[in-house]
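Here the complex is missing a single protein chain, while all its other protein chains stay put.
Take a look at chain A:
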Amino acid sequence: MPSSRRALLGAAATLLLTGCSSDVLGLRRAVRVAVSWSGEELRAFHKVLHGLGALSYPVEVVPLGDDISTAFDAPAARRPDVVMLPQPGLVREHWRDLAPMPDDLAPLGQVRLWRNLLVQQGQTYGVPFKTAHKSAVWYRPSVFRQVGVQPPQHWSDWLALNRTLTQAGVTPLALGAGDGWVLTDFLENILLGIAPSVYVGLATAAHPRPSQQPQFGAALRLLGTMWSAPGALAGGVKESLVQQFPDALVEVFGHRRAAMVLASDFAEPVVRSFAADPDDIGLFTFPPMSAGAPAPVVVGGDVMVLAAPISDNSRDLVRRLAAPAAVDPWIAEGGFLVDRRTSGYSPELTRLAEQLTMPGGQLQFDLSDLLGALGGINGLWRVLTDFLIAVGGRGTDAVPDAVVAAMSAMRKVETS
């Protein structure tokens, strides 16, 4: 036995040596890229990195999930070099921890919508990598045909559509309330639809106080009207609460237990890979709140920022990733929109991309991402989760009290 044991030890030693010779020991400084993506998105990003060709430095992808903002709170030495920030609003709070973009990249961050977020003190601190259209509703056309309805033209049309579906025995909505941002996306679309100026005011305020805006309450009431309709939510409130956003997509397209789901463009790969019938996929955009009003378009996205202190390698990586062709592998995978580009996508995403570039549209940046902690897990996410629990499936009578409770909960968060 000793000989085999020796062989085993030898093999282990060789393995260790080969391991050490690479960057496994962490001694060779890799460019660390923090991302919030996981699953298909993470895989697609690895494809993008792979497509960059041979690099002279190792690249390490650090998936941080919803806690990506912690990337900045770390002391300089531990900070990831490049952060794909899904809440560009954080740049305003953290620009002191960031390095400005190199001059040749800076213009990319100075385009409309992004400029307010990314330019501080005359310097550009980020460039958009990925744009998200957060006002898309995916649905199954076959159900609509069967019941004899069309995608809604405005809000009350949508409520009527839900009623028609429920009466026909079809559950209208799946809601991935396990992810707080799914709820805020819903509310933001309504608020942007009924009171764009209030929305902008909150988005640009130094100390936003949503609870002091009556229109915020009005948006909650409208939202409550949709969520409180009996039988509107697949699985009811309890199941919605434990559903993450991909689960809601699977409910609609995989298990076919609901007709539609509010989900951004990046839902596309999940929709396509889990759809029971690949031809039964439709998409409409969030309807205007009243006939004739402009449709709300909430825009989100991931921006590339460089954490200070900066190295030549990370600057090089950002430059390569910012090249227009770099993201082609991800566009081919689906569920990826690039700012100001309208070609190369699937038909559904092309429509979304066109709406994003359409002049005169009611385009605004994702509000909860601009509110900082107020819009996050212990702020708006929690308030809306409790709101959903209070109204879900209980009928319109439950709405007024729930709105009052949500407003006072919001006040509490604002002052803490």
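One rule holds for everything that comes next: contacts are C-beta pairs under 8 Å (C-beta built on N, C-alpha and C of every residue); 3 or more make two chains touch, one makes a residue touch a chain; residues count from 1.
Assume contacts and distances are computed from a predicted model.
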From "Aminomethyltransferase", "Carbohydrate ABC transporter membrane protein 1 (CUT1 family)", "Alpha-glucoside transport system permease protein" or "Deferrochelatase/peroxidase", the UniProt protein name for the chain not displayed is "Alpha-glucoside transport system permease protein"
Among A:Ser273, A:Ser311, A:Thr342 or A:Gln362, the residue in touch with the chain that has been omitted:
A:Ser273
Looking at the full complex, which residue from A:Arg32, A:Arg140, A:Arg315 or A:Arg351 touches the chain that isn't shown here?
A:Arg32
Sort through A:Leu85, A:Ala177 or A:Leu337 and give me the one touching the missing partner chain.
A:Ala177
For review purposes, identify every residue of chain A that touches the missing chain, sorted by number.
12, 15-16, 19-20, 22, 24-27, 30, 32, 34, 38-39, 42-43, 46, 60-67, 69-71, 73-78, 80, 177-180, 235, 238-239, 241-247, 249-251, 254-255, 270, 273-274, 373, 377-378, 381-382, 385
